[in-house]
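If you scroll down you'll find the structure; I have some questions about it.
One protein chain omitted, others in place.
Entry: chain A
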Amino acid sequence: MELHDVWFVLIAVLWTGYFFLEGFDFGVGILTKLLARDRAERRVLINTIGPVWDGNEVWLLTAGGATFAAFPEWYATLFSGFYLPLLLILVCLIVRGVAFEYRAKRPEENWQRNWETAIFWTSLLPAFLWGVAFGNIVRGVKIDQHFEYVGSVWDLLNPYALLGGLVTLSLFTFHGAVFTALKTVGDIRTRARQLARWAGLVAAVLAVAFLLWTQAHSGDGKSLIALIVAVVALVGALTANHLGREGWAFSLSGLTIVAAVAMLFLSLFPDVMPSTLNGDWSLTVSNASSSPYTLKIMTWLAVIATPLVLLYQGWTYWVFRKRIGTQHIAEAAH
């Protein structure tokens, strides 16, 4: 295994971490409209992710920075090629961050309601768009011999990628509902479990279709194993949710995301962005990667820093391990 293969795995790990973590906080954002009945419940939802959403989002920034460093060609082609969808994602993430921080800082009804609406849409859109983006990465796009994306924005909205978007949207909603059931007390907890049942079923149907399509398109033996793990984990998560085993349900919905992302990356390898115009124009781990020296430095960084990050981020979840309900939200906290 060469260093650029190691970095392919590490980039996959960073995206997996991002989708696992921000997956449930996108889901929670979506639930502010689907599940919460009033402001107090919306605030319960928002506060389950309050201390952690920012740290979760850094997984994306790190995935971006690490792709830049380890696979400059991939970074360049991906973000200049998917220009407008990425712009939309960035706008959502900007508004979403501000919404969390500023929503409670003024008491006016309009102010709070507008930011709550913003939280819903800016959680929903990226949850969908990331799936579309990864669908396109796996399927391949029009890339010319200079590694430039030459398709249009409409080419990105093909059925396979759109299905990918629906998969991430439903899966993150399910993951968020299971997370909510794990982190709350009272009525909202029961309803979160009920909602998780439906979201999970929808996610299961969509995910099975999407992953089988992927397997047929570019899968191999390894990706098939990942596919099976993903499906079994999703069924397990649904069962655990049904039985009220919230910890298990969350772990298994997380495992579903891990296995699904792993499957996408396995079916991608050794390409990082296949070209649909000519197989020789595909970006691969070797023609898109940095020099061995840079990869070596980056590997040292990852080996030392990643365990530390996991350790102190894990500690944060432990500090804020208590379940919260409407009774824990102070009336005029602004």
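Here, a contact is a pair of C-beta atoms (placed from the backbone, for glycine too) under 8 Å apart; a residue touches a chain by one contact, two chains touch by 3 or more; residues count from 1.
In the analysis below, contacts and distances are computed from a predicted model.
Note on the omitted subunit: UniProt lists it as "Cytochrome ubiquinol oxidase subunit I", one of the names in "Cytochrome ubiquinol oxidase subunit I", "Cu2+-exporting ATPase", "ABC-type xenobiotic transporter" or "Putative thiamine transport system substrate-binding protein".
Here one chain is not drawn; of A:T62, A:S123, A:N136 or A:S267, the residue touching it is A:T62. If you put the missing chain back, the residues of chain A touching it would be 43, 46-47, 50-55, 57-58, 60-62, 64-73, 75-81, 83-84, 86-87, 90-91, 93-95, 97-98, 100-106, 146-150, 290-291, 293-294, 297-298, 301-302, 305-306, 309, 312-313, 316, 318-322, 324, 327-330, 333.
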